[in-house]
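This report refers to the structure that appears directly beneath it.
Excluded from the complex is one protein chain; the other protein chains are retained at their positions.
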Amino acid sequence: MANMEAVLAGVAPVRSELIHALHHAQAELGHVPPEAVARIARRLRISESEVYGVLTFYKAFSLEPKGKHVVTICSGTACHVRGAPRIVEEFQRKLGVEAGSTTPDREYTLETVNCVGACALGPIVIIDGNYHGQVKTTEVHKLVEGCRRSQAKEG
Amino acid sequence: MSKIIRRERLVPNLHLLEVSAPEIARKCLPGQFVMIMPDERGERIPLTIADWDRDKGSVTTVFMTVGTTTHKLARLSAGDEVPVFVGPLGKPSDIRNYGAVLCAGGCFGIAAIYPIARALKEAGNKVITLVDVKAGYLLYWEDKLRKVSDRFLVSARDHKFETKDYVPAKIKSLLAEGAKLDRVVAIGCTYLMYSSCEATRAPGIKTVVSLNPIMVDGTGMCGACRCAVDGKTKFACVDGPDFDGHAVDWNELFARRKSYLDHEMKSLCYWERTRLPVCA
Amino acid sequence: MKITIDGRSIEAQGTKTVLEVAQDNGIYIPALCSHPRLAPYAACRLCVVSIKGKPGFQPSCNTYPAEGMEVVTDSEELRLQRVRTMELILSEHPNACLICSEKADCEDHKASIRKSAEVTGCVFCSSNRRCELQEIVVRLKVDSIPYSSVYRGFSVRRSDPFFIQDYNLCILCGRCVRICHEVRGAAAISFMFRGSQAVVGTMFDRSLMAAGCQFCGACVDVCPTGALAERVGRHEALPDAEAETVCPYCGVGCRLVVETLQGRIQAAKPAEGGVNRGQACVRGRFTLRDVVYSPSRIRRPMVKKDGKLVETSWEDALAFVAGKLKSYAGRACVVVSSQLGCEDLFVLDRFAREALGAGGAVPSLQPSILDGLGDLVKAHGLKTPHRASLADLPGSKAILVLGENVPVSHPVVWVEILEALRCGAKLLVASHKDDLLTRHASQSLKIRPGSEFYLLASLSKVLLESGSPQAGSGLKGLDGFKKSLEKLPASCLADTAGLQEEEVRRLAEALRCCGPIVLVFGQGLISMPWARENLAALWDLAVLTGARLLPLAEESDLFGAWLLARRKPSGAPSLETVLRAATTGEIKALYLAGPAPLPEKHGLEFLVVQDSFVNEACQGADAVLPAATFAEAEGHFVNLEGRVQKSEKVIEPVGEAKPDWWIASHLASRMGAEGFGYEDAGRIKEQLDKEGLLALQEEGEAGFVPVTAPSGGPERAAEYPMVLPGEYCPDYYRTLALCQASPDFKVLRNPRRLKIGPEDAAGAGLQDGAKARVESSSACAAGPGTARVKITGAS
Partner (left out) sequence: MDLNELETLRTRITASRDKDKPCITVCGGTGCHAYGCLKVAQAFRDEVRRLGLSDKVAVRQTGCHGFCERGPIVVLQPKGIFYQRIQLADVPEVVSKTVIEGLVIERLLYAEPKTGARIVAERDVPFYKRQHRRIFGSNGHLDPTDIDDYLALDGYRALAKVLSEMAPADVIAEINSAGLRGRGGAGFPTGRKWEICRAAHGEVKYVICNADEGDPGAYMDRSLLEGNPHSVIEGMIIGAYAIGSHEGFVYVRNEYPLAVENVGIAVEAARKHGLLGKSILGSKFDFDIRIFKGAGAFVSGEETSLMSSIEGRRASPRQKPPFPAQSGLWGKPTNINNVETWANVPWIIRNGAKAYSQIGTQDSKGTKIFALVGKINNTGLVEVPMGMKLREIIFEIGGGIKGGKEFKAVQTGGPSGGCMPTELLDLPIDYASLAQAGSMMGSGGMIVMDEGTCMVDVARYFLHFTQEESCGKCVPCRVGTRQMAEILARITRGEGVESDVERLETLAKTVKAGSLCGLGQTAPNPVLTTLRYFRKEYDAHIKERRCPALVCKAFLAFDIDKRKCVGCLLCLKACPVKAVSGEIKKPHSIDQTLCIKCGACFEVCPPKVRAVTKTSGASAPERVLP
């Protein structure tokens, strides 16, 4: 939060900087907690409710911290017609959470995104920034395990 | 003191209350009711018994939050105790094999009709259950009721059921499609019972209703629950609560139920202002 | 210009929307999101019309007339489009009752059901029969909804005072959000999430209290459904009568429509016309009922018998009081509240002089800002700088607010200031804290409490140094003023006010460059010993810049009381002298028709309390006379602009209460005074008019007054290291505090709560929620007033 204050000091105190400031908070803290909202509101001289209203409008900001691993499944049209929904279902089953949420142990966040623009590779799964193209339902298990293993290695 | 085992909001405004009362659970029969007091300073109100578990020694009622007392009840939770929980009171419903019986329930009556439907089914009747809800999200106990019914119908003002009916319309359409009805049991708000009776009056189907006048002691002492049936004065608590709906003086009942409306509102307003927490 | 609506040729202005033009001409177009006070929003899509030459449908709320425009508001396809849109709206609103075949019979039989906790149909809803959805359903003849009913399942929010919020009923028309943002500037609520998840709410779903809501009730009043419902009276039936009164608290003089059911007040809502233009504040909107029916109402006359107050008849009480008072003629005084009507004040004043031989009735709020300005007029023989009316605010270019937290103390003035900001005005604020006021300010100076004089004088100085503005040139006293400025110590600004000259220069620039300026100030500016100096500096700045003054009168008839007081011979007693005289025994009898901090030990022999509420003074009173409240008597009030407004009688008096003028005139008559045979308030008003007592005539020459540095300046005192700034808020009616009358109000503003900065708190060893002990340097710090204090933790 101390960083947050430093970052905000560089943000002009006008409301048009709101989304900019929220990007900062999201990048700095991994989500936008109530204290960050309060600080941004004070800095930009707008009400906390307004900040929150903007924050909840945009998908780029999250209210909850994300898991250690972020699994992003593209659900663009191209991926959809190539079977992305089945991949989503399989991940949901494997991780035991709905898309858009984080496992209770804060290990995985499963999310879908409208299009990552790599349609040739569809269906695409991005795990911690790594692209996996033409994913099949039967490969999901491997992908999840791969994540766990790489973590074990690091640990 | 009786301990609450479970208090749960079933749907908006309707709450289930399961109370540990082994004595009542052992003796109660369909159609009977209990008197309950939410706290030492509260009033006593009657609630129809909606289910019981003789082994567990518990009695279940379903009530609607519609006044100070029920609002108080709705704030209780498992483990809390109520100072008064007495019963079973009233005469049990007349359970026999009539043939085909329509059990109509609305609001809290959806739960109240359940033990009667169950008993009627056990007695060999063909049970048609008709449940009235305003909208789909107000329907509860569907599974429970389906299990004791040969037919399960819903009248609602919700497109979910592709209908826009009220109970009488459904009774009429049932009769129109040639269903044989030997008896109707209706439980719910006074208006529902009244309009059910109006629908069965012409075809002459015996219709039993579970009256809900204002009641104070529930044992025939105070006379508050006086109602006119067949021109004679009856006490709903000891002579009922079940009566022949075609013989009830409905206008009198409507009027009597409204007697204390003003005071009821004041009471609730006072309670809300003084007892409901406002954040500081 | 001329436009055609449904074949009718209609004269239209370009400033009104097609919807408004149609409505003005009696043409019905359903609409849910539009509101006269709000910018077009075009979200409900019910007000669609066809316009010749344009494809498809156009929302009439966002379409402005153009010469020759041809509008069709009613056609089969429009009706169908509206019905289908309405069906969509209703699919997410508990709609069963709207389309129920039994709705005619049902309401009669299910009256009690309104007491339910959650609304699942109209019969449960407090807005039943005044709901805008119901009206549109009838108009459009919607009788079925081809969608499953969606209940969003929000829990009903009951943890806030004054009103509850059930967003299951919300149709997202956005009126509440928009009025909160656009008109009230609070932005306590906002839209959250988006798409079908969109909902009105607060940050992280916190309470409105936590979101900084001031509970002005504007959102409740614009809500077309029952989603926002007043807590009190929510379960009651609809009102059967209404009357228009003037809000009894502050000096803005908002007009309120008071709704009654069977002669009892249910609710008060801001009237559309009048100074307040459909707006009110938490006091007027939500506390009237609690005040009028407060348990501390005095219901019957009481006289002291054997050391105890006992109830008696009016006849006996009047006889007793008149008899006793007669013997104290010349040694008695009358104190009045400036929240009484002009009729009451006038009769009480006459009563004081003609029956009691006193110098006149003494207002309890003294000195007031009006008195302060009046004193300057008297002392220098000049004319007061121009006065501003509320209507001057939106047309102004700069507004300087001093000594008052306007959004809290005078919220309706704040609404007009916000309107001015929308029209391009600059808001300049000098305040010691960050709040709503500074959030909206174009320029705000952080100033130490109590140092406004230095800011004002420095502003004048800077303006004069860089060439005096046109407005002040050539006026009387300019040279004297300049000289007096030069005498001021140079370092005071930074030392005392904590301001840098550069900041002041920027503020001065803002005052110089633009057109009409309004200086808004309140009791906070005179709550310290150097009140006169502050006012003089303000006066001069106004004359110099040609600004208008808007003194924020704290009490509803303060202006009226001031006008009436002008006819007093000079040397009329002030409250302070009265209290001193009472203590020393100089006067023997006191007649209290308003709050007065009577010392515990006094030399009074006879004390009469004429009030609506039992108060501290009653304990020692020899007689207590129940007075009617504003709602129980007709009367006139003069608001802060000098506007004389009539307040109607709403209900019969509670208990045996009588109007104040009635009591005073009966006593006077009994004491043998002449000309007190008033039959009703109307007669008194006639006399007031005949004598021209309520007319404001200010004569004399405009000019400057010399300024002097405050002598008892806020120098740092080691013993009392902190300054406790007085925060004025007319949160009372006569002797009743609103937090005492209304439990909800107590939640909102508890005067026993102290706000202190984190460093100061740490220094005093205080934590959030701890008890504090406040010691003051001056004896009169019991009431609100800026004072030097010492704050320590209390056990």
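For clarity, chains are labelled A, B and C in written order, and residue numbers in each chain start from 1.
Keep in mind that, in the parts below, a residue touches a chain if its C-beta (ideal position, glycine included) is under 8 Å from a C-beta of that chain, and two chains touch if they have at least 3 such contacts.
For clarity, every value in this text was computed on a predicted model and none was experimentally measured.
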item: Touch partners, limited to displayed chains, of the chain removed from view; value: A, C
item: Contact with the hidden chain (one of C:16, C:37, C:84 or C:387); value: C:84
item: Chain not shown: contacting residue from C:198, C:319, C:494 or C:709; value: C:198
item: Of A:4, A:37, A:78 or A:110, the one touching the omitted chain in the full complex; value: A:78
item: Selected from A:4, A:36, A:73 or A:124 as touching the chain missing from the view; value: A:124
item: Where the unshown chain meets subunit C, residue by residue; value: 40-46, 48, 56-57, 59, 62, 81, 84-85, 88-89, 91-92, 146-147, 171-172, 174, 191, 193-198
item: For subunit A, residues in touch with the removed chain; value: 14-20, 22-23, 44, 53-54, 57-61, 75-82, 86, 89-90, 93, 113-122, 124, 131, 133, 136-138
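Methods note: only the chains that are shown with their structure count from here on.
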item: Separation of mean Cα positions, subunit C and subunit B [Å, integer]; value: 50
item: Centre-of-Cα separation between subunit B and subunit A, whole angstrom; value: 50
item: Residues of subunit A defined as touching subunit C within the complex; value: 34, 37, 42, 45-53, 56-57, 63
item: For the subunit B and subunit C complex, residues of the former touching the latter; value: 12-13, 64-67, 71, 74, 134-138, 156-160, 164-166, 169, 189-191, 194-195, 254, 257-258, 261, 264-265, 268-269, 272-274, 276-280
item: Touching residues on subunit C, where the partner in the complex is subunit A; value: 181, 186-194, 201-204, 211-212, 434, 438-439
